[in-house]
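A single protein chain has been omitted; all remaining protein chains appear in their positions.
Chains here go by letter, A, B and C, matching the order in which they are written, and residues are numbered from 1 within each.
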């Protein structure tokens, strides 16, 4: 139950931070069965409540749909949970400062300690390499597998012209990574403009990334974010 | 009645998203008579209520004004409804990230799947080509026709130094297009700055646009937007 | 009384729009005596109430101070009212997108019809030309006269490294000009970035400016802005 509440909070936190609009989603692996995960039905994130949370197997088939409509892109979550067994949570979003990076050849790089995980790699998923002429949505198992393959062992991947996916061992980590990926994208663009063409930007080096990532759990932020998000549950939606 | 409530919601949704300030407007074709449309009287969008909605014929003459002042730019709506018989709703706004594109020669292009419709063309209306020395307002039938001609069969048109117009078969589609045209403008500017002069930006290709536009109805967003907007109606303005 | 309420509303409107922070101010010429004007005492704009409004003569000496502290920069207002007899209201602010223009040689130009008044000229006041080594504040009659001289017959002037001043025949016009000067600054920067170095930007031409300025009173916005601002008066500050 705690886990489901955490997941409801995660939806609302991401909406509150402007990281997901009406179309993003976040999942968490079941704490009772690692072959299952939870994800909200097709509804706007800021309105998600406990009753909207559905359970899926790793093929992204709902276990007990009770007439609730699944989001079409659930395969993002299932296919990543399949191959990243250490991962407990997945966020997919369209956060607005990240999309512009996804349509260029400029990689995101780690420049802010709160987003040091970017130093472990943020590949860019070009859906055309898997299938041409799509609407960019990852709405089949095949496309989910292709995205998971691009993601590899990384903490996040961009999705060209669409958004990004961030993962974490825990829900706070996956959510925190989405929040700070967005912020870091904004900072990188600004640093590029300040430094100017050919100017030098100091990114975190490998040792700094290695010292930062394992301890960065967003634990000071999470309880406040969660409390605020769930206080909203008491209000009529 | 449902349609009028939808229209009131549309005004408030657009104000809430920062897409219209005190001066934008949105119309919907009557569901009883395709030669009629509904539009609010000259009042700030965020305060529109049911009583502010007026009915017009396609020459933009009010059917039952009852002393209410019409907006001067109503011809934008009437003239588009005349020639675009498949269109059910029209939005005119000054959304802040779109205006800067309208004063340059750089076209808006589709780079974000939520704004794939841009790939069907967003021409730029130069009012000077129709009439010199105006205050830029489309306040005559002649200027309305000129704008409708520039728009042609496209989903949106910029208006130089002024704003834009978006259209849709339905109100949610026309409204959603205004929201995402603004967001896409911001993303395109950022992508241009990231890529740098001469840098490569990957836009949606024709097949991707073709796969996206017909299905993009903004249906997951609309009910939440509408509920929020109309909950405001209960409050004193 | 109506005029004083309008002035209180103006303070709150400007604070609400992010045009004035804790340090801006707005004045209105008395409707009973054109040699007098009203201005709030030295207090944060968003908290201004009726009791904070003080009356001044055109030398900016308070008529009835009753122990209330005057703002040091009141000479901006008095000296402009002296020489611009057609002007009824003056706003001084630090709006954040305008200051960057004030420290460059790039003039603000009219590109958005809502800010067409920029086409009538927005000179930049370099305080060093009047006095060296100041704290940039216009806190003497001499500096107020120098600013008024730079302003000349224009609707607004930048103040280098400090902010700007906008004037209008009426309070809604002076306030609206501050709101849209800020917005236009943001749009001009964006247009410059979109167009790129050497790229073409289409500004309003003289005929368009001439057709727009006389009619642009911000009359559709003002009643909503005012009602919102004064509804706040009922709340404890």
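Here are a few things to note about the model shown:
Please note the rule applied: a contact is a pair of C-beta atoms (placed from the backbone, for glycine too) under 8 Å apart; a residue touches a chain by one contact, two chains touch by 3 or more.
Predicted model only: the values in this text are computed from it and were never measured.
Shown chains touched by the missing chain in the whole complex: A, C.
The residue touching the chain not shown here, chosen from C:137, C:201 or C:227, is C:137.
Although one chain is not drawn, the whole complex shows that of C:22, C:50, C:65 or C:215 it is C:22 that touches it. Across the entire complex, the residue among A:18, A:153 or A:223 in touch with the chain not shown is A:223. In the full complex, the hidden chain is touched by chain C at residues 21-23, 42-44, 46-47, 94, 96-97, 99-101, 103-106, 126, 128, 132-137, 160-162, 189, 192-193, 197, 237. Touch with the hidden chain on the side of chain A covers residues 111-114, 116, 183, 186-188, 190-191, 193-197, 199-205, 207-208, 210-212, 215-216, 218, 220-221, 223-225, 227.
Simple rule for what comes next: only the chains that are shown with their structure count from here on.
Across the assembly, the mean Cα position most removed from that of chain A is the one of C.
Computed from the mean C-alpha positions, the centre of chain A lies at a distance of 32 Å from the centre of chain B. Rounded to whole angstrom, the centroid-to-centroid distance between chain A and chain C, based on C-alpha atoms, equals 45 Å.
In chain C, there is no position where the chain touches two or more neighbouring chains simultaneously.
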